[in-house]
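For this view, one protein chain was removed and the others were kept in their places.
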Amino acid sequence: MLHLPITKASDRHFKIDPNDAPVKDLREELFQLEKEGELEVIRVPDNHVELMTKYGRMKKIPIDKTWHHKSCGQCGHIPGYSTSIFWLNRQFGLDYYDPTDQTSCTAWNYYASATSNPEAQAAVAVRNFAAAHEVGYFPLIHCGTSFGHYKEVRHALIHQHDLRRKVKKIMERLGKKLVLPEEVVHYSEWVLAMKDRIAERQVVDMSNITATVHPACHYHKLIEEDAIYDSEIYGAQRTAIVTGTLEALGINVADYSTWFDCCGFGFRHILVSRDFSRSFSVQRKIEVMKEEANPDVTVTHDTGCVTTLDQSQFAGRAHNRKVGIPVMADSQMAALAMGAHPYKVLQLHWHNTDNKPFLRKIGIDVEKVWGEFQAECDKIKSGEKNFMTWEDADK
Amino acid sequence: MMALDLRQNKHADVSFEEKERLFEEVKSDARWEFVLNGCYECGICVAACPSARFYDFSPRVIAQAVAREDADLVYTLMSDSIWDCSQCFSCDRCPRQNSPGQIITIMREVAVKNGLQTAKKALEGYGRIIYKIMSTGSQVSPDMLQPDAFPDWGTHVYEIAENLEVWRKALPPETLHTTETGWKIDKKTIIELYLIWHMTGVMDLIEGVDEGLFMILVDVMEERLEEAGYDDVTFD
Partner (left out) sequence: MANENILIIGAGPTGLEAAKGIADLGYKVILAEKRDKMGGTPMSAGYAALTPDMRDAGEAMDEMCAAVENNPDIKIMMNTEITGSTGEPGNFMVKANSNGSDVEIEVGSVIIATGFSHFDPGRETQKYGYYEHDDVITIVDAEKLLKAGTFVRPSTGEKPKRVAFIQCVGSRDRQIGNEYCSKVCCGITSKQAIEVRELLPGCKVFIFYIDMRMYGYWENEIYWPAQEKHKVNYIKGMATEIIKKGDSLIVKGEDTTMRRPMEIPMDMVILAVGMEPSEGTKKVADIFGVKKNKFGFIETIGGALNTVGTNVDGVFAAGACTGPSDLEDCISAAGAAAMKSISSVRKAGIPA
């Protein structure tokens, strides 16, 4: 046994000292501006959990009284993603709000085409925040793109007083106040904060499952000080998001050498330069995951990432590439672990890459549950029911 | 995939004064002080960049060009390179705290605002998305899942398109029983969105990029605004 005069990684422990943080807590400036009457801050509700961020600052994560800022891509193309987030809230009897007074963050368009400007982007954001504040709830952001963009908007409104002045005037014209939330919170942070309560109610054993995690660029690379880190996960050298949730569910999280890579969404590319998104996600992410980790499923926490990783594999298959990993969101995995119906709640029929082998591996009778969903559809087709309700989904 | 040609005077048909004017517009953006400090060409931005692995694209070259105040080179990049960026902001790792990604966002806005031909070309085929987001407040909708829109997503899209109406009703959340938008949006909310576009001059940008699209959008928006009692709000 070779005895070396230096330590191995397992004996090295990184201590985060919040006093070493290279950035200030933005909330100081936020509250100062509120004192000066420049804006109003939506406070995090009393029922919240604190999680550590990259430089040691504790971030408040609201548990209930959340206003769900929905994602276009989720609601439009993968509605099981949004449904699973609501389902989790309902399972715990939490007071949440699903608004119709909500627009898209419009950031996908902004990053894709730049047919907008900072005033418009900030005004759209603040209008949504004001709508949440008016009904007394705290915004919880469903999409990674929205989350990243709203962090940018918050930074711009705090530091550029010209912009703030313009946006305040626009809000006045709409009869609204200039409001900003105390924290910009992503739903996956809520899931992470709830992971132990979710694990308590786990009914589906996932200990035979290997998963890879893909963290969204706009979650942890853009204004990185807001992302959640944990000394027990990756030694606080990588964000703990999603990984923390999956480990709590007993899933084996496997590493791969392109963990930090973007999925290739590109905003503009996935719509009009599609060869980039396809090639990147297949060659840089899926194939590498398959070769190095061979996971049963890959889990991420953003609309664009789910879409890109899931949809690109078809073209990959057509080119005989080594693909075929089902893609799911962390909220869908959490819901599934708690016994949510794969089709009535997770709505997996909207996903492209075959997820049936994964479902079978955790003991789900795929034909039976598909049949149950079909039965609900038949009732709708025949006119017996107008819509499938939450009660129907949990039968 | 075209090789990036960085020769001096590549766009000789455009006057140097015009190139300088555009560069000044970029530099006078309120965000400029936050996005560019100095560059010591470490290459960390390129090392982290997904587009650099697919296109002949270099965030380092872009940061250097603006730092050197080279209006010729900046114009070349604004025409031939900025649309390759995937806006992932992996380049925000820059140790000098530059953000090549945000420099590019600003350059794109200037390109769109000035109606550069290359901007129009880059956004060809993107029109229906702009129409959707501007007019409905939702970027993609269920009824956009059509096989001709996403041919490389495979046969699965056929299945979705066929079952769309029923499957959208088979969704527990009340707000998702829609096909033309991602979720149910209040009429009042849409009007507020139109007023924001009006007050921030966004429609002018769209007019510069795609006049036909602009006219269709304006018709829809002015009609709804009038219904809501805002007959004084026009977009020309």
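Note that the chains take the letters A and B in the order they are written out, and that residue 1 is the start of every chain.
The working rule: a residue touches a chain if its C-beta (ideal position, glycine included) is under 8 Å from a C-beta of that chain, and two chains touch if they have at least 3 such contacts.
Just so it is clear, the model here is predicted, and its values are computed rather than measured.
K.L.:
Sort through B:His11, B:Lys27 or B:Arg96 and give me the one touching the missing partner chain.
P.N.:
Hidden-chain contact among the options goes to B:Arg96.
K.L.:
Using the touch definition from the top, which of B:Leu22, B:Val35, B:Ala48 or B:Met144 touches the missing chain?
P.N.:
B:Ala48
K.L.:
Among A:Arg238, A:Arg274, A:Arg321 or A:His341, exactly one should touch the missing chain; which is it?
P.N.:
Only one of A:Arg238, A:Arg274, A:Arg321 or A:His341 touches the chain omitted from view, namely A:Arg238.
K.L.:
Hey, which subunit A residues sit against the chain that's not shown?
P.N.:
Against the missing chain, subunit A presents residues 2, 4-10, 12-16, 20, 22, 234-238, 255, 257-260, 292.
K.L.:
Which residue numbers on subunit B touch the omitted chain?
P.N.:
Its contact residues with the unshown chain are 37, 40-44, 46-49, 52-53, 58, 60, 93-97.
Just so we're on the same page, only the chains that are shown with their structure count from here on.
K.L.:
Report the inter-centroid distance (CA atoms only) between subunit A and subunit B in whole Å.
P.N.:
Chain centroid spacing, subunit A to subunit B, equals 22 Å.
K.L.:
Per the contact definition, I'd like the list of subunit A residues that touch subunit B in the complex.
P.N.:
The contact residues of subunit A facing subunit B are 70-77, 79, 82-83, 86-87, 98-104, 106, 108-109, 111-120, 123-124, 127, 131, 148, 156, 159-160, 162-163, 170, 173-174, 217-218, 221-222, 224, 260-262, 264-269, 271-272, 274, 276, 278-280, 284, 311, 314-315, 318, 344-345, 347, 349-350, 352, 373, 376-377, 380-381, 386-390, 392-393.
K.L.:
Could you pull out which subunit B residues touch subunit A in their complex?
P.N.:
Its residues touching subunit A are 30-31, 34, 48, 50-51, 53-55, 83, 86-90, 92-93, 105, 108-109, 111-112, 119, 122-126, 129-130, 133, 137-142, 144-145, 150, 152-154, 156, 159-160, 163, 166-177, 181-186, 188-190, 192-193, 195-197, 199-202, 205-206, 209.
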